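The structure under discussion is supplied below as structure tokens; questions concerning it will follow.
Every protein chain but one is kept in place in this view of the complex.
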């Protein structure tokens, strides 16, 4: 894991958008829409792959580049949306894991 | 910003899935699909809101809870997918910001 | 195939929305967002299924109901969006098939 930190990257994304005057476009609604579009572009890489091919996706350099690129796009919009809504992503995730630990007891189960 | 760190949360997600024996379900393809579904659930909160209402979404306690909850779900699947593919999310994002700084010169422009 | 026709159903959807005064909500942007959300709800039914289980999805009455229900929701928003944009869905599809017949020569190939 790199020693980059999430707050610094979130700051760079804000500066990047401000330098291009994207404020009026970056409503929470539009950022949520863009996040969903990027998540679909990530899914698209996998849509015709068998489960086995999908497990091996990173052995294809072109697909590996696209996976990294789309993971970055999803993360970028997630951080921008969270910033616009005042949500601390890691805190929200920690709380969700705690709720899930109560909802789903350990042991074999189908995920939901 | 909380002092939680992303590697610790990623580890907790792995442990959580292992304790429930979700390994066979968590192919990169299925995780990408689940990520896209969660991103749409986040978008759904905003779908009938005006831009102004969307900017004010966190003033409604019920919607604010849903936003935090779905942001957490998107982050959870993004980290699990990235882990399954050996992608360092923050590194990928830093590289993408650098590519974007070359592609989009600063100054007013419509986002793409 | 039923003898229902698409124009009649499109008309019923318009009447339904008008009776509830949904006009201001039903911008093309919001309808496109709602369509995408419904398509994800349809995908969600399949997200943890193996290819084999997905081929057999309709043998489970609960899943079969959900598939029919979400197919209907996708169709409803597609017809409403197309109506709002003045697009004839069947005409657009016929033209797209013709373009695809030129782009993809017959013979074994991976879909894109």
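Per-chain residue numbering starts at 1, and chain names A, B and C are given in the order in which the chains are listed.
The rule we apply is simple: a residue touches a chain if its C-beta (ideal position, glycine included) is under 8 Å from a C-beta of that chain, and two chains touch if they have at least 3 such contacts.
In this text the structure is predicted, and so the values were computed from the model without any measurement.
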Kindly state which of the options B:9, B:33, B:57 or B:87 is in contact with the chain not pictured.
-> B:33
Kindly note down the residues of chain B that lie in touch with the hidden chain.
-> 33, 36, 40, 48, 50-51, 110-111
Could I get the residues of chain A that touch the absent chain, sorted low to high?
-> 25, 30, 33-34, 36-37, 39-41, 43-44, 46-48
Taking the full complex into account, what residues of chain C touch the chain not shown?
-> 1-2, 4-7, 9-10, 12-13, 16-17, 19-22, 25-30, 32-33, 35-36, 38-40, 42-43, 45-46, 49, 51, 54-55, 57-58, 64, 67-69, 71-76, 78-79, 81-82, 84-97, 100-101, 104, 106-111
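Convention: only the chains that are shown with their structure count from here on.
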Distance between the centres, which are taken as Cα means, of chain C and chain B, whole angstrom = 26
Cα centroid separation, chain A vs chain B, in Å, comes to 3
Could you list the positions in chain C whose residues touch two or more of the other chains?
-> 33, 36, 40, 48
